[in-house]
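There's a structure below that I have some questions on.
Note that this complex is displayed minus one protein chain, with the remaining chains in position.
To keep things simple, chains are lettered A, B and C as they appear, and every chain counts its residues starting from 1.
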Amino acid sequence: MAELKIGLVGTGTIGRTHIERINTRLQGGRVIACADVNKDFGKSVADKFGIRAFDTPEELIHDSEIEAVIVTAADAWHAPFVLEAIKAGKPVFCEKPLSPTPELCKEIVEAEVAGGKHLVQVGFMRRYDPGYGQLKSLIESGKYGAPLVLHCCHHNYDDGGIGWKTPMSVENSMIHEIDCLRWLLGEDYAKVDVVFPRSSRNAGDCKDPQIMHLTTKSGTYIEVESFVFSHYGYDVRCEIVCEEGVLNLPEPPYAMVRTNDARVTPICHDWSERFPEAYNIEFQNWINASKEGRVDGPTAWDGYVAQIAAGCASKARDTGVSVDIDIPEMPEFYQK
Amino acid sequence: MAELKIGLVGTGTIGRTHIERINTRLQGGRVIACADVNKDFGKSVADKFGIRAFDTPEELIHDSEIEAVIVTAADAWHAPFVLEAIKAGKPVFCEKPLSPTPELCKEIVEAEVAGGKHLVQVGFMRRYDPGYGQLKSLIESGKYGAPLVLHCCHHNYDDGGIGWKTPMSVENSMIHEIDCLRWLLGEDYAKVDVVFPRSSRNAGDCKDPQIMHLTTKSGTYIEVESFVFSHYGYDVRCEIVCEEGVLNLPEPPYAMVRTNDARVTPICHDWSERFPEAYNIEFQNWINASKEGRVDGPTAWDGYVAQIAAGCASKARDTGVSVDIDIPEMPEFYQK
Amino acid sequence: MAELKIGLVGTGTIGRTHIERINTRLQGGRVIACADVNKDFGKSVADKFGIRAFDTPEELIHDSEIEAVIVTAADAWHAPFVLEAIKAGKPVFCEKPLSPTPELCKEIVEAEVAGGKHLVQVGFMRRYDPGYGQLKSLIESGKYGAPLVLHCCHHNYDDGGIGWKTPMSVENSMIHEIDCLRWLLGEDYAKVDVVFPRSSRNAGDCKDPQIMHLTTKSGTYIEVESFVFSHYGYDVRCEIVCEEGVLNLPEPPYAMVRTNDARVTPICHDWSERFPEAYNIEFQNWINASKEGRVDGPTAWDGYVAQIAAGCASKARDTGVSVDIDIPEMPEFYQK
Partner (left out) sequence: MAELKIGLVGTGTIGRTHIERINTRLQGGRVIACADVNKDFGKSVADKFGIRAFDTPEELIHDSEIEAVIVTAADAWHAPFVLEAIKAGKPVFCEKPLSPTPELCKEIVEAEVAGGKHLVQVGFMRRYDPGYGQLKSLIESGKYGAPLVLHCCHHNYDDGGIGWKTPMSVENSMIHEIDCLRWLLGEDYAKVDVVFPRSSRNAGDCKDPQIMHLTTKSGTYIEVESFVFSHYGYDVRCEIVCEEGVLNLPEPPYAMVRTNDARVTPICHDWSERFPEAYNIEFQNWINASKEGRVDGPTAWDGYVAQIAAGCASKARDTGVSVDIDIPEMPEFYQK
């Protein structure tokens, strides 16, 4: 079957990583063009990869050669370009968040439903990590009973360099758990609160760590700890206490060394080491599904629901009280 | 130096275990007599161990041959017998709780202070577990910065047999963490709440698991999960997230077996397998200190403070709201 | 760049796996045709994958459309088809062994050198496992000093079904370690012996386990344990005792479950679960290198040397005495 001809909009770091990945490691698709709101920069990236440059994202999206679109522009630009792709009737992969604004997410959902074609996938890549896949299989096996409590953490080594702000812990970091755990448990959230433990001396003006407690509709209780300035490594963990067993996300496979009076097993230093396989699987699946006219990853609806929950979590964080999460009924269009 | 002559009051299971331990495994002390509120039963236990029987606990406590007292009677009897031992001016080891009633704990504290001699030790044996000792050393080394968040769990295999009730999770199980973590962190609690996740189908009428959140005065945030009907093993864990490292309580050392497509390392089945060494160290230390007129374990003050905190946790559990923990100022008598 | 057009010779299980892998998961190459000595069977496989069938391997190898060849025929056919590909001047990937007969391996080496083009790669895929790659990096870092002793094991669950014979432990199983450890250590072997411990009651007529001891020219001592009927899992391990540290091959990343009084982490059940990533990397690298006229994997020389060493090990096994391994000097052609 011919290769899927992909155009990418937004040529920042993550966008370039995706071009590199698709064009050198995956199969059945190729990024043949790119565009950026900064036209000259977009052109320089196109030259680097030997692909075509468009003057504007809109031209790229509507060009007849382009069969599918990847949106890796700045967050605020996600919704406009996704809507444009829906208008063009083309499969579109949008990095998370679908939009920081739940209303715009809703607009995308409505546009997609109105168009009647499944087109939008959101870049919640953690669903594709084989470790989370193992956890999902273990839960679904029923062998250990229902999940009752989850303990999750998301630790970064040190994000001082990128101007981290207190709200980003929910909105940029724990948003991954918000989507992934909902997918893992197969149910929506009912309630959220956020607490601030004692802050680290390394966190500057930020409140860090932060702990978010999510409760699902059936009462499963989830604790997510985000610790951005943890100063020891990039460490994502997930433990699921079930009725008759406790499940743990596997740690990445590193060689253990006996040295200096200790057994020492590496932890990732930063995010780029932790999920390369998840990204590979995510994009390979997206290419395959796009060619068959399907969306089998996180949908626009998932993107919308994640932003509703994140919005409630932000409100809970700012007010210091628990907030109910009210998820509208899912349109029939998204039922599997 | 001569052996410490010990009398034991309350000859139930735990009392008999202590006699066995002291008289066959430890050094420098000997249980030479016992008594029980059920006089005939106390006599039968005395016969079994070949030791002297007293008709009443009071007679034992005041007998001139008895140099130190162990109280392992029913909880409600702890305070009266401890007070009697203080009156007799004798070292007394009291199983936890010092008393279920904080007011009686306070009375004991006042009697001990008035007497001017350090006499009372409370049976919080977890402080003597070498694993917790390692955690305390690691914290005090300062190498990893201040503790910010603690994740603790206390899972039992199945307590159906002993008539478990919902309040017991705080009062009989998590009371261990209440004392031990305060000792570990070296500071008092400021606030507590208790939440009920979805209950296990194996928990009958009980709400199980339960999660208690304690906040210390400096803001360290502690999550303790008690899951009494966990149906997989007796499992006590403690993870301490510090500013520059995460510390973990060691797991008991069991042989790992590769079998049936898996690496399998045993977990304790019940409490009796988990802390034998802690009990040995606890009583050896108590015997040694008693002979030198010191108390170097958990004091009456520690027993009192634990009951205040447990009382607040129970109130938080029953009301569903966070409760402030107000600890009175520690008498100078107990300063080290 | 255009896709590399690949023809595959020998359409048994492993051959079909390679077609599937290259045509659905990898990039830059495509198996466009196949042939088998059983012409009809070859044709049926071609139909299944929608690719072209040739009547004979020779026709395939010499067809002008075919740019590179994969040989997955029965072992005895490896050498003839590889020689044919050299004659045709085409890159050829040959499953291990290059040939069971060292003399034929030598003939291939001589043909390749005479042709003056680097064309032959042997399917020692374990070099591509990321875990072994980590070990190689750790050794080459020099941080732990020179490797002194290696402890390796290769355990299979149960190979009763495929008619295992005693000699196969060296020739089909430990041959992987023979190649991989030579690559890992970067030096040739000097000596080998093979011992038979007590055999398992599950091993039927076979002598199983077997232990092979290899000594390298610098004196590094290697113990390889092959246990084909281990009855517990597919388990490949490698521990390297260096002058100042001990390195361990990582175990595959599986979710650990606390259940039934134990912590349980899965082990692979069979080989197909253990090295999928190594196979992906191996073939992707081969495709990339072939398009650039390079061979950057195990060469014909490596295949030849492995067979010499395996031959000595077989002799050592049959005679019960240590055998010197005499490796001819490597032709300049193969120097990097």
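The working rule: contacts are C-beta pairs under 8 Å (C-beta built on N, C-alpha and C of every residue); 3 or more make two chains touch, one makes a residue touch a chain.
Bear in mind the structure is a predicted one, so any value in this text is a computation, not a measurement.
Undergrad: Quick one: which shown chains sit in contact with the chain that's not drawn?
TA: Result: the unshown chain touches A, B, C.
Undergrad: Which residue, C:54, C:124, C:189 or C:232, contacts the hidden chain when the whole complex is considered?
TA: That would be C:232, which touches the missing chain.
Undergrad: Among A:62, A:136, A:191 or A:258, which residue is in contact with the omitted chain in the full complex?
TA: Answer from the full complex: A:258 touches the omitted chain.
Undergrad: Write down which of C:89, C:186, C:219 or C:331 is the residue touching the left-out chain.
TA: Only one of C:89, C:186, C:219 or C:331 touches the chain omitted from view, namely C:219.
Undergrad: Touching residues of chain A against the unshown chain: what are they?
TA: 157, 232-233, 235, 251, 258-269
Undergrad: Please output the residues of chain C touching the missing chain, sorted low to high.
TA: Residues touching the hidden chain, for chain C, are 145-146, 148-149, 151, 153, 155, 195-202, 209, 211, 213, 215, 218-221, 223, 225, 227, 230-232, 235, 241, 243-246.
Undergrad: Residues on chain B that touch the omitted chain in the whole complex?
TA: Within chain B, the residues touching the omitted chain are 24-27, 130-131, 134-135, 138, 144, 244-259, 284.
The criterion applied here is as follows: only the chains that are shown with their structure count from here on.
Undergrad: What chain is the most remote from chain B, judged by the mean position of CA atoms in each chain?
TA: Result for the farthest chain: C.
Undergrad: Please report how many Å separate the Cα centroid of chain B from that of chain C, as a whole number.
TA: Distance between chain centres, rounded to whole Å: 59 Å.
Undergrad: Which chain C residues reach two or more other chains?
TA: 251, 258-259
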